[in-house]
Every structure is written in structure tokens, then in C-alpha cells.
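All protein chains but one are shown at their positions in the complex.
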Amino acid sequence: MSDKKELGKSRLSRRELLRGFVGLGAVSVLAGCTGLPVPAQNNAQPVAADQEEQAETQQQAPSGEVANIAYWTFWADRWGEFQREIVEEYNKSQSEVQVEMLIAPWGELNTKLLTAISAGTPPDFTIIGRSDAIEYAVRGGILPLDDHISAEPRINLDDWFEVAITEVQWKGQTFALPFESGTYAAWLNSALFEEVGLDPSTPPTIWAEVDAAAEKLTLGDANSGYERLGFYPWNSRTDILGWLAGGEWYDEENQKITAVTPENIAAFEWIKQYADKYGGEAIERFTSGLGGGDTEDDPFLRGRVAISFKGSWSMSAKYEYAPDLPFVIWPLPYREGASNASINQGSACVLPKGSPNPEAAFKFLTFMAIDGIAMWVPKAADMVSRKDQTEIFPEALPDTEEAHAWWKVYNDALAYARHEPKMPVRLFWNEQLDAARDSVILGQKSPEEALQEAQDATQKELDSALASG
Amino acid sequence: MIANRSLSRFGGLRFRRLFTKTIVFIILLITAVAFMLPLAWMISTSLKPKPQIFVYPLIWIPDPPVWENYPKAFNNPSFHYLLFLGNSLYYAILSTIGIVLSCSLTAYAFARLRWWGREFWFLLTLATLMIPYPVTLIPQYLIFSQIGWVNSFKPLIVPNFMGTAFFIFLLRQFFLTIPMDLSDAARIDGASDWQIYWRIILPLAKPALVTVALFTFLYCWNDFLGPLIYLTDGNKYTLAVGLAAFRGQYRTQWDLMMAASTIVTAPVVVLFFFTQKQFIEGITLTGMKG
Partner (left out) sequence: MAQDVISSVELQGKKDSAVFKRRRWPSRSSLRENVTAYLFALPWLLNLLLLIAYPVGAAIYYSFTEYSILQPPRWVGLQNYRDMFVEDPLFWTALYNTCYYAVFAVPLGLIISLWLALLLNQHIPGIGFFRSTFFLPSIVPVVAASVVWAWILNPEFGLINDLLGRVGLYRPPWLTSEHWSKPAFIIMSLWGIGPTTIIFLAGLQDIPQHLYEAAEIDGANPLQKLWSVTLPLLTPTIFFNLVVGLINAFQIFTQVYIISEGGPLWSTLFYVYYLWQHGFRFFKMGYASALALVLFVIIMILTSIVMISSKRWVYYEAEQR
């Protein structure tokens, strides 16, 4: 009997378990509610308070002293080194602001940044995804730049393409300056086109033409597998399909998701058409690779898919991995009756909330947004966001007439490209949209059902996010 | 396990044993090959010329092997191997010492002593294993930033000198298998608990301690999130963080990444083979029961 409490594997009676439960809860809650402060307590209205903070710092910042600022970047590998070169150029060019760069790998920068902001230890300056900027801005995670901008004569917001600058503005304030960007266009494999008797110099401009070409280009069928696919609509982003059909996803003024419209449904019908005709699962099988786009494994670069929608950043990959592949780039084909559309995404320069030295950081920010990007594009083969820089041609691409022509197609798209819907629940929305697309591909829902579900779920999230923010 | 009873007893027994052993050997060989496959692919890919990485049918032996991938990975501008190696060693070795000491001390209390609240604290210990880390990440960071430990290894190493639930649990189980008579006899001889701990229990538990040390070293070696969150100086990064930098935003250079993974994993494999005798052969001697 007293053996029960002896050493040996402990027996935990029900009472002890209950005690344990309660104990854990009590100890924790007690510790949590007393003592150490809860993060970010000192901001009633983040935006207004920060402006005050900024004004204070501006008055206090002494002139003539070297300001050391920290810059966190998500570029790594050789792109990280290009960034480092730019930073070094800046440091050498003047002595007021010295920048120290830290690489935090893509995907993890967000976690590191969020944690640091919440504890009040963010970097002075960072570059984040341009579409992420709004989510940070709405929640007060990055500082509005309007005061800095008006004090800096070099900056004129009209110099940036509308698609780039409007994406980082919210309720009349500008929260970032765009850095690099990228756009989507359509690619075709000229050799395959010629093989089936199509003319690569007159690529299909409307969906019906694409369908006809795809049929000719496809080898194989759903049952025995494919040797080659002509085209499938979901090899890139889902939202561009809606725009190409003439639809809109988001009514910014009324803050309503507008997924269930005839145009968007038509776009999803197009997806369904391919899923039905060629077999959704069969296509998934055929196109699933390990590396994905822009690796040596890319289906287009291997000649397994004849028509593809690709971003401008894919060009350097193409010339590196498949230099001999003859190809044509042209604006994305749209549904009959609609017009040119594309998406422009990119990164943006921001000052995180709690940036220790926003004054100095903004000087660097100005440099990056105007001069740094001009140095970046030639090395990294990204696109620009400023109207006066579209002539810059990347060294990473061959200096041929053809490459220049393709680059121009992308840059011309900046005039009509859109940015992602600007909503505080953007990531949630993207996931819902992709799930809706998948359910249509796998034949589980009708286009209208899938879109309705995505719309309802996101609208609910959006409403609650807007209500609390 | 397949008995052939019709053979004569003497010859049958020998034959049966040999037969069994051969079957077991074959099964083990097949299973071992299956287990080694991912590792083999990693090394194989690290030496492949780019066009041979994603082909079907699969290529196992790169032709010709691109040895240059290793110097390339080694000298990759963001991946300062030697620097990161030093940091990883610093982090891993200190943590290992800390864990072995603190967890064995705590396990001693749980396993060899009777005290009020023991079961309660043990349950609490187990409970800490059940809390998903994403929700404690930020408050923990807050604590350390308040005391100014950010951008150092202190938030990573110091807690390891204060124990961790999993190894406390493991060592407690192990300590429970050592007969109390040993402690009793020593107590009668006038030994204090510290002496019992240090001179009787620890030596007897050496295989388990080696296990804990190895597991801890491994964990710290591959720990990516901890160093990422707490370090703001690129020169303090560990190998695990450096490795993540090979995963680019748009593209990943798989051959270089696999080469980097191999040279990150290599030191631990070496360590493992050196301690394997202690660890595997040793842990089995005294066992871990109960």
C-alpha cells in the first residue's frame, strides 16, 4: 500500500492529475498576469503616436554624427551579395549614415521581423514584400513616410508607376517606397509551335485561340499519361485569370470581396474546361516536379509544356538553364471582350515601427528607392518601379535584340498591370482562392460554388479585421 | 524464426540458426538501404551537373561528378562555413554540457528522492512538452529582450543549463532502473546525495548520458529558428541558419544546397561514428526500463 508512493514508475492518480491541471493553469496565469509587461502596450493609436515620435527624433538627431543603421534583407546567395555591394557603395559614398546589412532568409524574415517589432527591437530599415506592406501598415507595424517624403526634394510620388505606389498607400498615407517589381506575361515554345504547324510570331491573343493551339500541341491523354501539354491555365497565379476575363476581385471603396461575378466565374469555367478535357489529376501528376518554376526542373524549360505564363524574373533563369530554347514572349492572352491585364508584384522599402533611427534610415531608404534599384536591376534582372528607369537593361540577360524585345513586353505591362487586392487579410484570401481553384481542378465543386465559398470566408475575416483595426 | 524441425537436433539447430541469421541479415540490409536512400540522394545530388538533377529515370551516379560544388558551397558569399561552424560548435557544445548536468540533477531528484510535490512537478514537466512553440515564441523573446540578451547566444544556451523536459523524462526513466540498494548502501556508509549522484549514479548512467549528449548536440546543430530569431549579427549565425540562406526567393540551387547540407551534416556524422560504440553498444548494457 505504501508501496504506491515508492520510487519506481510513478502512478498518477486521478487526483494528482487534476491537481496538475489546476496547478499548471494557476501558476501560469498568475505569472502571466503579473510582473513582466505585455508587448506593445504603449501605443493607443499607433499611427498618431509614431508621428509624434518621429517629430521628436527629428528634433533630437544631432547633425554631423555618424548614424549606424541596421538593414535586414531577405535576399541571400548571390542576390544577397548584390545587396551587399549596393550597401557598400552607399556607405562609401557618404559618411553620415553607415548601413549594416543582415540576411534573414526568405520566408523567415517575417517571423523575425514580427517578433522584433513586438518586442521593440526592430531594425532601422528593411525591405519587405510590397503586398505585405499593407498588412503591416493597417496594423501599425510600419511607419508612415509622408513627413519624410515632403521634406525630401528628390522624391516625387508621381515618378513611380501607379500600380506600385498605390499598393503601399492606405487611407491617404504612404507607407513605403517601391523597390523592385515583376510582372507576368505569356511564353511559348517556338520549336513546338512550328512542329505542329502554328506560327510563333502570331501568338494567340484571346482564350479561344489559346485553346485551339493547346489542343494541337498536346501529346498524350489523361489515361495513358501525357508526353507534352499544350497549356493549362493554372500554372501561375489564379487572380490574373479573373482580371483577364474582365473581372475584379475586390471593391476597395466598399471593402467587399467581389469574387462571385460573371467574369470571374467565366475565368474559373476556363479552368474547369481544361480540367475536364485533359484531366485535372493527370495534369497535376504530369507537372509536379521537385524544383518547380525557374529551376532546371521547370516544365516549360524542359519542353513539356508549350505555353506558359511566367514572371519577368524567369527570364534570367531561362537564359541560364535553357539558353537554346527558342521562345516568344507576349502580353497575357485575355478572354474575348476583355482587355490586357497582368499583375505587378514586388518589394518595398519600409521603416518598421520602433525603428531606432528613422531619420537616418529614411536617407538610406531614399537612396535605395531611387539609386539602389538602378544598381540592382542590372545584376538581379528584376524590373523597376519608377517610370524613368524602364530603359535599364539587366546585365544578367544577353544583350540581344530579342532579349531587349522581351524585356520591353514586360515593362510595357507596367502601364496596365494591377497589384494584388489591398486588403488586410490578403494571405488568407490567397489561400482561399487557391483552394477554390484546386476544388475546381479536382472536380469537387462548381466554379460558382467554389468562388462563393472563398468569398464568404474571406469577407467574414475581412470584416472582423477591419472592425478591430 | 523459421524452424525446420525435421532435421536432426544437432544439425537442425545449427542450420536453423544460420538460416535465421541470414534471413535477418538480408532483411536488415534491405531496410538499411531504404533508410540510407534519402541520405544517398542528398550526396549524389550534391555532385551532379545541373541537367542531371531532375531527370527520369533517376540518375544515382553523377557523370561526371562535379566536385567543384563543394568548394562553391563552401565559399558561397553568404555562407561562411568556418565562421558558422565555430558558432555552431560553441552553441552545441555548451548546450550539451548544460543539458547533461541540469537534466541529470533534476532527474535524480525525480527518480531517487522522495519529496513533497514530486508528482506535481513531474506532471508539470511533462506538460511543458505539450505546448506548441509558436505561441510561446514571442513572450519568450520579450523576456530576453527586456534583459538585454538579444543578439547573443545567451537566450539559447542559458536555458539549457536549466534543464529541458524531454531529457529530464528520459533520464528519470533511466535512473529508476538503478537499484535503490546501491543508494541505500552508500547512505549507510555516510554518503551525501551529492556524492551518490556524482559517484554512483552518473557513472552507472554513462550510456544514457552519452545518448542525451548526442541528442542535444544534434538538436542544437540543426536548430534553425532559435538562432534566427535571437541573432542580429550575421557573423554570429550558425550553420543551420546559413543553410537556409540557400533557399532563394525565386530559385534554389539544389546542387549547391545539397552540397552545403552534406558539409553541415558531416561533422555530426563523424561525431556519431566516434561515439556510436559508447552510445549504442553501451546503452544496451544497462538498459532503460521502467
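Residue numbering begins at 1 within each chain, and the chains themselves are lettered A and B in the order written.
We take it that a contact is a pair of C-beta atoms (placed from the backbone, for glycine too) under 8 Å apart; a residue touches a chain by one contact, two chains touch by 3 or more.
Quick caveat: nothing in here was measured; it's all calculated off a predicted structure.
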| item | value |
| --- | --- |
| Touching the absent chain when the full complex is considered, from B:52, B:76, B:95 or B:125 | B:125 |
| Residue numbers in chain B that touch the chain omitted from display | 1, 3, 21, 24-25, 27-28, 31-32, 35-39, 41-42, 55-58, 102-103, 105-106, 108-110, 113-116, 118, 121, 124-132, 134-136, 138-140, 143, 159, 161-163, 166, 168-170, 173, 177-182, 184-186, 189, 191, 193, 195, 197, 199-200, 203-204, 207, 211, 215, 218, 222, 224, 240, 243-244, 247, 254, 257-258, 261, 264-265, 268-269, 272-273, 276-277, 280-281, 283-290 |
| Interface with the undisplayed chain - residues on chain A | 3, 6-9, 11-12, 14, 17, 21, 24-25, 27-33, 35-36, 38-41, 43, 46, 110-111, 114-115, 117-118, 135-136, 139-141, 281, 284-286, 288-290, 353, 424-425, 427-428, 431, 434-435, 438-439, 442, 444, 460-461, 465, 468-469 |
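The definition used in the following text is that only the chains that are shown with their structure count from here on.
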| item | value |
| --- | --- |
| Residue ranges of chain A touching chain B (in the complex, touch as defined) | 5, 7-10, 12, 16-17, 19-20, 23-24, 27, 36-37, 39, 70, 72, 74-81, 84, 101-108, 111-112, 114-116, 118-121, 123, 289-291, 294-297, 313, 317, 321 |
| List of chain B residues in touch with chain A within their complex | 50-51, 53-54, 76-78, 111-112, 114, 118-120, 122-124, 127, 137-139, 141-143, 145-146, 150, 176, 180, 225, 228-229, 232-234, 241, 244-254, 290 |
